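I have a structure I would like to understand better, so I am pasting it below and will then ask my questions one at a time.
All protein chains but one are shown at their positions in the complex.
Per-chain numbering from 1; labels A, B and C assigned in written order.
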């Protein structure tokens, strides 16, 4: 597991006999599923359009041909029903991977996730478990509008009994999805719409996983720590490069990778070094992931901080359709940069 | 509205020609509904067991007799359906008050709250509105166990398009519910199971409301600010008295009353004075309400803080049944006191 | 329907009606073709769901509605908006995300509406519009109004829990709502019988002691007649109903889907041979409307569509400093005033300046 360890940028080539390949995030997820389905008969995929249609976002493309309609099962539009069916199957020891088309649609299945899957281990005194994976993309962009552009990541991360991961790179997409499938507890794997097409080097070794609960220092730096996950990490890395080039500011980017468990240690170690922190997320920051981060950082690094922890995310509106409004609302690189400069007292 | 103003303890008698009465929180809510139903034909109540059964927690007791089964409407067990029906009725200008038996059951209706009610104003360009109220109690206690003991307050408070209030006293229960009914936007009124039976002085004047978006300083103090809402405020006030008596520590308690809008100003003003803050909530603190509070306080009061903002809430487990375990998990007065002493550097 | 010129219409009232319905069907077809071109030219974004092939159902059902009736639909709704008389300019401007769009550029293709015409959206969550339509019907009953609601949904939506809860409520409370199930044989790539254990969708009504009927959705007059009958009963007797209209979606699920991974080219061609547009035009000709008259109508409509594109192009996008407009009603700014300190959005002004209300 050291290959996917803490201080390594996620996209570097990994030296391993099995080799590595440059693939998209989408392909990396598919590779993870294929490898795990080959390894373990109990693993199966279920969701709307995962089979014949090759997946709404083509993540499962080809898998039905390869594994048949029993192991890649198309479902009716009934998120509560089939997600709950995943819970039941998992309780009997299967390893279901339930795909929910986007995170927005988890709202109709919320009860099965939060009040059923998450409760099983504790509520039944450890007598039965729920080793299931829920895969779903968050994120906005492409003018999908208010009902289809949301990131409720923190709601699930705030639910004891669940584990939540949110890979930002193809390597971690593969590594974390595999870890989730092998995990004996319910794990929500939050993917991301804009990242699906991003490429990166992915190790092929079927035994390599990215451990759950371990953040990555995606970029080292000394003046400011940006803490982020999912697509916000992609954005933040670009901002970091730009700030180096244009402002001679050295930005460290901590990619959380897991939201529950949350690796506060890695975050705090970084902030102890840089003394300044900016938390970036794709979702609404008020009561969001960045709130928890700011709360933890101010606590763990009280004496280290030279400035208040700043946050930036989606403007707090139901995302409007018009391109101009959407852009104005999103946590764009520009807005992240401005917030970073503010955190550094270099801007008002 | 000054009667329910910022610096006033919520339970004091209010001088008003209409007088005041000592009633329970439950009765105060009923009074608010009765007054508003008398005032406005468009107001009606709907939910499971609100009529014939007199309300699962007896909040609506007697209202069906008084207003008839059309205005106090019993529903099937179909939270998604009847909550959504409330949305539709509100869009045509009604003023539905939808009672959901407990906050836990909102999980099955989440989509109608978050992806429908909350979206209407913005998504339709202001062409149509959704002036509805959702009433539901949060909270744990009485060994109701994992599926029935939750407080998802922050999830709703983090949803742009919603307003969220959570009264801690009978006076605010009446005042905020009335404000919510009169408000032209969807408002979630979070009540609380243990407070239902608590008594307090409530002004009878039908025109008095508690403004949405305004916190109350429930108790003045100088050494530490406790920020809380709902039942956590009741607990915190007791802790404050005890700390005064036993440790000669002067604790100020800020009762948020509204979670969205959040009155950061009042919180920050208090912390600027006391230099120390403890956030208390009934729910799980990680990614919870106290996370947002800590994030705001560290930002707004960076130079004022003598110690990190502390938090205390429900232990992060699905609440177990056994009395001993439940008690160990809850944010009891003991645990709040210990956290307060820690915030004051008076305990490890 | 102010934008439609009817001077060249036939005089026989039945034929004149059909003629106008044909105009609307043709408008929908051409409008959506234009929308697709604009989508491919990146002037329209988001999801764009076309209804080509389904026009007879759309126009027939809306034609049966009285002016005071209310309409609620899913996201495949350009046709419904146009049929209900929303000006094409207003719909196209919405697709372009412009100020004079029917939702002022904030909703886009999936969230059209026009309250002045009783059209309450345009919703994007499968099944989510059903409880809302049910609540509207409840409100009509509370007022004692003799009005009814038409609630459109797809064959895929019948398997959502919201369908069940809504139909049960509508039936147990005797609400005036007609659930119009557009069975276009597929929900995305899933054929009806792979999704629904009872593929005769209208039969599900019986589970609520509700009337259920099926109609050939490509037969405009049949759709209009049966919808009219069910609406009448809903208005007069407060009896809800399910109407299943069987039709076909010529195009993919959305513009991004070629629509051939889950059905054969032959199947699509076969259905295209029964294009309800061609069929309606033939009916008109058979009833004596001259071909030239129909050609002229078609040209008029094509011009109208072009004008709508030009209008949308020229229209201004919503001002960025009004990002939060509409989210809350006026008066809310004051409530939110005290939320500013430590506001985390990056730039608090973006949200608060310009106000929250309209």
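In this section, a contact is a pair of C-beta atoms (placed from the backbone, for glycine too) under 8 Å apart; a residue touches a chain by one contact, two chains touch by 3 or more.
Quick caveat, the model's predicted, so the values are computed rather than measured.
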| item | value |
| --- | --- |
| Displayed chains contacted by the hidden chain, counting the whole assembly | A, B, C |
| Candidates A:263, A:282, A:310 or A:326 - the one touching the absent chain | A:263 |
| Which residue of C:125, C:171, C:188 or C:309 touches the chain not shown here | C:171 |
| Touch residues of chain B, complete complex, unshown partner | 48-49, 52-54, 56, 74-78, 80-81, 104-105, 107-108, 142-148, 285-286, 290-291, 294, 308, 310-318, 320-325, 328-329, 331, 335-336, 338-339 |
| Contact footprint on chain C, counting only the chain that is left out | 159-165, 167-168, 171-172, 194-198, 203-204, 206-210 |
| Residues of chain A (touch criterion as defined above) contacting the omitted chain | 44, 70, 75-76, 78, 80-94, 96, 111-112, 115-116, 121-129, 131, 160-161, 163, 183-185, 211-215, 258, 260-266, 268, 295-300 |
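We take it that only the chains that are shown with their structure count from here on.
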| item | value |
| --- | --- |
| Taking each chain's C-alpha mean as its centre, the one farthest from chain C | B |
| Gap in Å, rounded to a whole number, between the CA centres of chain C and chain B | 39 |
| Chain A and chain B, separation of their C-alpha mean positions in angstrom | 32 |
| Contacts with two or more other chains, residues of chain B listed in rising order | 80, 111, 115, 122-123, 160-161, 260, 262, 295, 298-299 |
| Chain C, residues touching no fewer than two other chains | 103, 105-107, 111, 123, 125, 128, 161-162, 324, 327, 342, 344 |
